[in-house]
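Left out: one protein chain. Kept in place: all the others.
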Amino acid sequence: ADAKTIGVSIPAADHGWTSGVVYHAQRVADLLMKEHEGLKVIVKTSPDPASQANAVQDLETQGIDALVILPTDPDPLVNAIKEVKGKGTFVSIVDRAPSVNDNSVRDLYVAGNNPALGEVAGQYIKDTSPEAKVVVIRGLPIPIDQQRQDGFDKAIAGSKVQVLDRQFGNWNRDDAFRVMQDFLTKYPAIDVVWCQDDDMAVGVLQAIEQAKRTDIKYVVGGAGSKDMIKKVMDGDKMIPVDVLYPPSMVGTAMELTAAALYDQIPAHGTYTLDATLVTKDNAKNYYFPDSPF
Amino acid sequence: MAADTEMSGTVRARRSWRDVDLRAVAPFVALALLILIGALVNPNFIGITNLANVATRAAFIALIAVGATFVISSGDLDLSVGSMVAFVASLMILFMNSGAIADPGMMIAAAILLALVVGSLCGLANGLITTVGRIEPFIATLGTMGIYRGLTTWLSQGGAITLRSPEQQALYRPAYFGSILGVPVPILVVFLVTAIAAFVLYRTRYGRHVTAVGSNRDVARYSGIAVDRVRIAAFVIQGVCVAIAVMLYVPRLGSTSATTGILWELQAITAVVVGGTALKGGAGRVWGTICGAFILELVGNIMLLSNFISEYLIGAIQGTIIIIAMLVQRSLARKA
Amino acid sequence: MAADTEMSGTVRARRSWRDVDLRAVAPFVALALLILIGALVNPNFIGITNLANVATRAAFIALIAVGATFVISSGDLDLSVGSMVAFVASLMILFMNSGAIADPGMMIAAAILLALVVGSLCGLANGLITTVGRIEPFIATLGTMGIYRGLTTWLSQGGAITLRSPEQQALYRPAYFGSILGVPVPILVVFLVTAIAAFVLYRTRYGRHVTAVGSNRDVARYSGIAVDRVRIAAFVIQGVCVAIAVMLYVPRLGSTSATTGILWELQAITAVVVGGTALKGGAGRVWGTICGAFILELVGNIMLLSNFISEYLIGAIQGTIIIIAMLVQRSLARKA
């Protein structure tokens, strides 16, 4: 087989989900290199858009045939991606779509569905507890977080589900603990917590346990960390479900890209992954005990 | 009481007596004002549970900031404390998970000892690089900040490190969630540590030397003080304080991740400065420091409890409040 | 050449001539060493494209750090620059999206002017709070850091602010991606700004005053220098430098969000210190500063180009390299 290089640019492992991304990217990179002789896969992580733009440039310097990128923040990276694409490199964008997302920017888009993550959570809450009073813990003030909020709002629109409050927990356990403690102080009755991220759910659960409050029926996280999936599997009352937002999507994109490079399948356009609702019944399909996330 | 000890530490000229009095009291006045505002914002605020929550949460930053008071008083700066928390906590949990000791009680004791040793060594490393290597503390500890954080990420492979044994967890949990005579353990720990720190800073030879080194290094050297040793010791004290904070942190969530302790260094330094210690070195105010830590946590708490602030603007308002608190403090200090 | 200008700016003792010589040259030696290491790590490294890329990327931090050199030389510190970048860039893009001016060229010119005005005003605010409010610059600018960041989040309503008109984008793009006589525009801008800054710092009355204020405020006051005005002006210069960085930033990414510029303040300060300026204030080294910015960017670049370092350890190794670079520099400076 001929020598090809795939560059993979992903966010640095700064919280649970991104660490899952790094794990899967490296796992699939090894797999692919075993599968295709002569293929080199270089994985690079970056903490923020500006340094990711640098990383993309540096990958280009090394000479790559394809770029798989999961942008920390898509819009600021469009120019950098276009630069690569302009040189005829095959480009796959994963998860986060820029506002202009057509084939002038990329060849392949593997979409994690952020609005759907919010929508599935909202739908579940609306169905299980139609009159729920909900507090929401958001991530960081960046677009993907906003999309999840929008999806959630869309799902509960018109229902009797009521959002008491929204605050940022920065996708960080300690901050989520703090925010939850204050929510508990502020609201005497809360039915459901939606924190859209399993890392933050860890802090939320501790805060609830400490306050010994029994009014909270359950917590909906998201992303599918092994700890939370395990709880769902074990039938934990506080974590009845999880919304899948698998960090392994980066691996899917890498596999599709490799396939495109070696002309096994024509890979173009958009592949959207579901935001699957994980329940006690299907949980074991999504449990990866070896993953760091 | 707290303010009293502050002042007896450094008795001043008669002429500037009232002046100093107010300067030491100023952070406490700012704290009282904030509590007043909080009570107006939300009736739940003034409840025992909420105040206890806030004080307990402030414990981590307060403990770290007590250590930072030593480092800053001696004229240095330590930016690595946040990632040091993550690093020490990771090692501690990994050790507890290793099952090296069967008895959970013994295991926890050994883990605490390990945390203290690792914390001191991290502090020692900072101290040596800064003094022997003659690198500005800002840069030296920015470097070790990267190193400790990187090692943590590597240990956890980017994910979380979670305490596995439910037995250990159950046994250790009260260290954060428990209370003695109605006072949460973390608050007791903070007061104990601060009292010891105040004693060391104001009543011992070492504390005197810290002030002298921070105030004027040449003078200290000419007075036969081993300047580098004093500075290194301050970094080690900082490391021990970080380890104590970790001891309370681990039982809280029973896990660490790559995000643990991010930006805590800025919060600790802010607490120290809000508490009245000057960044240029010289005079340290330990009680002021923990007051500063409470102020910072209270500001966040009030924001969250208030109903009229857009979540997007919280950062902006927090910044404004800190500036206003400092202005109040300055104008108080200047008046007399 | 760069090092030359540095020295002619601050003429020193003949006896310590070699000594000073080396101290000013040290950052450049560290830079050269790094380039050597880079060449060994990856053959692509030494290519013109790569080096030009790195230099171009370093432009943001370099420009901000040039401003920081003034603030630090005058004995202050500005932690708000990172969020100031986000704030100024957001306003600039919002203005360009507003369609207030039809002609895209005119619009860009007006937007640049706006950025400069907003940047200066942000700097002015920092300066006034620090000097008139008599708040430690660390706290004052930590407060405004929260304010500028919060306002950005609010402006973007938690999302991104993206330049909409493709016409404007196309017209403005060369400001970052273009080159004149083969030299990328940002590199030209950096050198131009640094040359002007060096001139101001070493060859004007204002520059002399900055050094005096930074090395001893009382002496400056007793010499009839308007200390506060000098300090405020340094903050304003910092604001203008941030605005210039924004002018290059907007055409590069065409979009901002609440995460733009996070931690850039630490990078800028690091660049200044690695470049040989002391955080205590006093003599500033502008050329050293941009050398420091290149060093920081190069370290990142080498990490990325090398393929044998675990992703998780990058932070740790980056930290180590910075410490080693400083040690090299110190031992060089001490030798002569």
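Just a few scattered comments:
The first chain written gets the first letter, and so on, giving A, B and C; residue counts start at 1 in each chain.
Definition applied: a contact is a pair of C-beta atoms (placed from the backbone, for glycine too) under 8 Å apart; a residue touches a chain by one contact, two chains touch by 3 or more.
As a convention for this text, contacts and distances are computed from a predicted model.
Chosen from "Putative [LysW]-L-2-aminoadipate 6-phosphate reductase", "Dihydroorotate dehydrogenase B (NAD(+)), electron transfer subunit", "ABC transporter ATP-binding protein" or "Sigma-B regulation protein RsbU (Phosphoserine phosphatase)", the protein name that UniProt gives for the omitted chain reads "ABC transporter ATP-binding protein". Every visible chain touched by the undisplayed chain in the complete complex is listed here: B, C.
Which of B:Arg208, B:Arg229 or B:Arg330 touches the hidden chain is settled by the complete complex: it is B:Arg208. Across C:Ile108, C:Ala212 or C:Ala316, the single residue that touches the chain missing here is C:Ala212. Residues of chain B that touch the chain left out of the display are 10-16, 203-206, 208-209, 211-212, 214-216, 218-225, 282-283. Summarising the interface, chain C meets the missing chain with residues 10-17, 199, 203-205, 208-209, 211-212, 215-216, 218-219, 221-226, 282-283.
Following the convention adopted for this analysis, only the chains that are shown with their structure count from here on.
We define each chain's centre as the mean of its Cα atoms; on that basis chain A and chain C are separated by 34 Å.
Multi-chain contact residues of chain C, defined as those touching 2 or more other chains: 153, 157-158, 311-312, 314.
In chain A, the positions touching at least two other chains are 13, 22, 138, 141. The residues of chain C lying in touch with chain B in their complex are 129, 133-136, 138-140, 142-151, 153-154, 157-158, 266, 269-270, 273-274, 278-279, 310-320, 322-323, 326-327, 330, 334. Chain C contributes residues 42, 44, 47, 49-50, 53, 57, 60, 153, 156-160, 162, 173, 177, 252-263, 297, 300-301, 304-305, 307, 311-312, 314 to its touches with chain A in the complex. Interface of chain A with chain C (complex): residues 12-13, 22, 26, 42-45, 48-51, 53-55, 57-59, 61-63, 72-80, 83, 99, 138, 140-143, 145-146, 149.
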